[in-house]
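Below is one structure. I have some questions about it.
All protein chains of the complex are present and in place, except for one that has been dropped.
Chains here go by letter, A, B, C and D, matching the order in which they are written, and residues are numbered from 1 within each.
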Amino acid sequence: MKIGIADTTFARVNMGAVAIDELKRHASLAIERSTVPGVKDLPVACKKLIEERRCDLVIALGMPGGKEKDRLCAHEASQGLILCQLMTNRHIIEVFVHEDEAEDDRELAWLAEQRTREHVVNAVRLLLAPDSLTREAGTGQRQGFGDAGPARR
Amino acid sequence: MKIGIADTTFARVNMGAVAIDELKRHASLAIERSTVPGVKDLPVACKKLIEERRCDLVIALGMPGGKEKDRLCAHEASQGLILCQLMTNRHIIEVFVHEDEAEDDRELAWLAEQRTREHVVNAVRLLLAPDSLTREAGTGQRQGFGDAGPARR
Amino acid sequence: MKIGIADTTFARVNMGAVAIDELKRHASLAIERSTVPGVKDLPVACKKLIEERRCDLVIALGMPGGKEKDRLCAHEASQGLILCQLMTNRHIIEVFVHEDEAEDDRELAWLAEQRTREHVVNAVRLLLAPDSLTREAGTGQRQGFGDAGPARR
Amino acid sequence: MKIGIADTTFARVNMGAVAIDELKRHASLAIERSTVPGVKDLPVACKKLIEERRCDLVIALGMPGGKEKDRLCAHEASQGLILCQLMTNRHIIEVFVHEDEAEDDRELAWLAEQRTREHVVNAVRLLLAPDSLTREAGTGQRQGFGDAGPARR
Partner (left out) sequence: MKIGIADTTFARVNMGAVAIDELKRHASLAIERSTVPGVKDLPVACKKLIEERRCDLVIALGMPGGKEKDRLCAHEASQGLILCQLMTNRHIIEVFVHEDEAEDDRELAWLAEQRTREHVVNAVRLLLAPDSLTREAGTGQRQGFGDAGPARR
């Protein structure tokens, strides 16, 4: 089993390094990494990780800026990541942290790390124990900030 | 005949469990379930249910949040679900409940369950008795809240 | 030659029945009909009509609601219908009537019927006499409400 | 070499006739024409011109209305035209004139004719002398209204 890590030089936190650190805590999987300039370069980077470097699942890490144009870039990237999954029948866990989700650099760095770590756990479970997620179905899980929790109590 | 259920840990109601409960009331079909983190993970989950686990139809259950970013995620997921259907020639019944459709948690839980149950019935009819829907063509059916009814009386 | 009719139970007018009635006035073509819950189910319904039931052209009938979310559903459906056409090299005539195009139920019913009938004529011409549309090129044809007419008089 | 012309009955100017007139001034190429109801029918019309009628390049002519819904139709059509090009490895020159670009019918007719003629020249150059466009790279060319010109003088 091999996991791919795709990240960017545009991001302001080394999300790829965080992901690799977290991955190693949970499983001894082979890891392939590809770093590209920005989020719009991620879809094909993921496709190459899957098809040329034989990854079974990819974690795509990005940090779109806070302007309207950046939101559009993120949207285009997300569409590409979904298409890539449909073309390859492999899951790609998208971990995007929008710069305007955080109030300052400190929170941004925290959020990027936290969300990355929590999504790495999701990725490992999807790959190695897919049914384990079913036990948390509908429980309002969130990655980064606190969980929303279930609606009925 | 086999039906796939794809749902999320992000949702705040266990829509997958509701769907399975409703399915069992209407038909004794084999069921495959895949739970993923969020709605953007649903398209490939559905594709894998169709191609790797041989489902004839999939019900995709999700509960997007109420912010602008969440609406965009739901849009991307919907586009992916449509593409997945076109790639596989299989129907995927999308059951999305937007968190801001309900006024409080209680209504949200009710709406998620109600819409899921009604769409499961649609799914069973599409699969086992596709012509039965034609008898309700143009009658303003809705899933969850009340039907709109026909325009001409 | 075979024409497919795809319509929905969501619509508040039986556009499929109107389309079949109009079709029979113009040509004795074989007709296949598929009724699905909503407009987002139309793309794959059309693809199945083309590939599994051998239709040469499909008329896709839908009536999106008047809210922002409904407009987005219609957009996603339209994208899917265009993709379906590109995948199959078959024309799909989209006939969508947005609920907010009409002032009341009476006008909505009239508009849905009128637009459907005019587009059925378009569909028949595309299939049986494609060059006949060229004679009306650039003349500002509309379906439902009055024609816009040519810009230069 | 064969050029395809795809146009619509929705347009208020016979852009297809203008394109054919201009084409004949520049080259003696075979021409195939397909007229469809509206811009959303153009993508598959272009695909059929390329794959079934063997066109080497297609000029897609349309005149979207001025309302928000029309803009969305044009967007969907443009996405389809780009996808069609990617599926066929053939250029499609999109010539869209939005009704609200002109102040009155007279200007609209002028603009539609002017833009069509200028884009036909682009199409001929792309097909017969692709390198000739490189000599105008970055010079702020526009089709219809005046050129923007280069930014540095």
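Operating definition for what follows: contacts are C-beta pairs under 8 Å (C-beta built on N, C-alpha and C of every residue); 3 or more make two chains touch, one makes a residue touch a chain.
Here the structure is a predicted model, which means the values were calculated and not measured.
Partner chains of the missing chain, restricted to those shown and counted over the full complex, are A, D. Not every partner is drawn; the one left out touches chain A at residues 7-17, 33-37, 40-41, 43-45, 47-48, 51-52, 63, 65, 69, 72-73, 76-77, 79-80, 83-84, 87, 105-106, 108-109, 112. Listed here are the chain D residues that touch the chain not shown: 71, 75, 78-79, 81-83, 85-86, 89-94, 98, 119, 122, 126, 130-131, 133-134, 136-143, 148-153.
By our rule, only the chains that are shown with their structure count from here on.
Contact with both chain A and chain D is made by no chain of the assembly. Chain B and chain D carry the same sequence, and matching their CA atoms takes a turn of 145 degrees, rounded to a multiple of 5. Under half of the residue numbers at the interface between copies chain C and chain D are found on both sides, making the touching surfaces mostly different.
Centre-to-centre spacing of chain B and chain C amounts to 25 Å, using the average Cα coordinate of each chain. Averaging C-alpha coordinates per chain places the centre of chain A 40 Å away from that of chain C. Residues of chain B in contact with two or more other chains: 79, 83. Contacting chain pairs (ordered by label): A-B, B-C, C-D.
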